[in-house]
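With one protein chain withheld, the remaining protein chains of the complex are depicted in position.
What follows is chain A.
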Amino acid sequence: MGNWIIDHGPSALILLVWTGINTFLFVYFYLFYDRGDRFFYTRHIIGSALSWARAPAAVLNFNCLLVLLPVCRNLLSLLRGSFVCCGRSLRKQLDKNLTFHKLVGYMIGLMTAVHTIAHLFNVEWFTRSRQGGFDILSTTLSRLGELENETYLNPVRDPNATPTYVAFTTIGGLTGVIITLALILMITSSMEVIRRSYFEVFWYIHHLFIIFFAGLVIHGAGFHLQETPTNPPHNFTVCKDQPLEWGKVPECPIPQFAGGFPQTWMWVIGPMFLYLCERLLRFIRYLQSVTYRKIIMRPSNVLELQLVKRGFKMEVGQYIFMNCPAISQLEWHPFTMTSAPEEDFFSVHIRSVGDWTEKLIKMLEQLPEGAQGPKMAVDGPFGTASEDVFDYEVSVLVGCGIGVTPFASILKSIWYKFKQSSPKLRTKKIYFYWLCRETHAFEWFADLLQVLEKEMAGRGMEDFLTYNLYLTGWDENHTAHVTVHFDKDTDVVTGLKQKTYYGRPIWDKEFQEIRKENPTSGVGVFLCGPETLAKTLEKKCVKYSDVDPRKTNFYFNKENF
């Protein structure tokens, strides 16, 4: 339970506050338009459809303000940096920015639906009232504005207009249809199926948000919603029953109306400006020069790029976005960094998984030795760093499949810190578990482990790092291969001194071993892998932790790299 509060508490709190504000806005504005005297006559014509349109509009204003902020990743990095003092779990919330963006997006979709449906009723009833389809008060109200010195209440001026005509000839109606259409296209192209397989479609169609915001800002500029000002005084409680006497009787002058001033721009102009700054910053980063220090082709079509950029500072476990104009002008792709902060360059390992990566690898394969690659732009670094790894005396690192990539950065950094006897490093022992279906495309990581193995042996520190490789996707070919080469000193699959295991680790045994070997330490367990494994490890941490704080205690940290 305590773990849940630490892991999910801040997110739950933010969600609670967000939901609370949404609910408050909806209820407040619903009552404002449902009870306000200024709208008495409007309500007479269209009833509660007024409030049902205005309440989601307020929620929409709020959420359209919010939706742009989580995608200003440089702004978030700035926040993350300035709040170093605040707890790490709070800063980690900034890593869930895309989840929040999607949530706000769905709320916008939902509220748009409610708002549109309410307006369908509005337009229908305004039109019918203008044609005299309702009671005498309604007709009288709708006819106001026909004469020279009258202001109007009913935004439908032409008695022959149809609702469709009204929708497409008023500012509110036309912008409403256009931006709703833009929103629908944005939502259908951001479905997970489309996003995961055809990211470019999602990315380019999502830029319709420019049309969305432009239309949103002028959506209220038609002044369609009229309110009754207090001057001249028109007492509607008395006068509502004698509409035909208005202007003829002293206590009921003809009511005058004034349009409500559009307010949406006040909500969204700030975030729009911030987002513009963000895109400008990305453009500036795009112009900054990045030089290639080394280009290495690794086995299984993995490309390692070592790059240098002036003023670039990174932490362990962070990622960058890369853009190569020669491949695509507008696409930025994220990659976790595999170098340690102590190195004077930063590196990424790129696998061929799609159009962009394939083209990049092909281009660089054909480069002559020692030549500079195509112009590359780098944005970042982003992500909450994983410095916690250095705080524990004993660290257990578990990486699954591609999740092993950030551990390259961590392991290198730990080794550098150890060599420099850095005071920041409290780690005395590391257990590394690497789980993958096959080592295809990760041979470079095995190479890294080999290098570390050699260096540690050189210092007589073989015990510092214990690593266990688990191939979870073995078959008969593997077993045949292993049985023939059983007596070799190094592992046949990875070439490492420690042998590869087949199948999944038996965590109970592992935890017992670790506890036996480290009877008095605090052990930090770090996972980069699937949710199911996270649950398993969390349970084991609780099971094998001792009540006595002087004895072994396991602390589980789930990292989302």
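In this text, a contact is a pair of C-beta atoms (placed from the backbone, for glycine too) under 8 Å apart; a residue touches a chain by one contact, two chains touch by 3 or more; residues count from 1.
The rule is simple: contacts and distances are computed from a predicted model.
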item: Protein that the absent chain corresponds to, by UniProt name, given "Collectrin, amino acid transport regulator", "Actin-related protein 2/3 complex subunit 4", "Cytochrome b-245 light chain" or "mannitol dehydrogenase"; value: "Cytochrome b-245 light chain"
item: Touch with the omitted chain, as defined above, among A:77, A:151, A:180 or A:518; value: A:180
item: Residue among A:117, A:218, A:361 or A:402 that touches the chain left out of view; value: A:117
item: Contact with the hidden chain (one of A:21, A:194 or A:456); value: A:194
item: Chain not shown: contacting residue from A:105, A:163 or A:271; value: A:163
item: Touch residues of chain A, complete complex, unshown partner; value: 113, 116-117, 120-121, 123-124, 127-128, 162-164, 166-167, 177, 180-181, 184-185, 187-189, 191, 193-194, 197-198, 200-201, 355, 483-484, 486-487
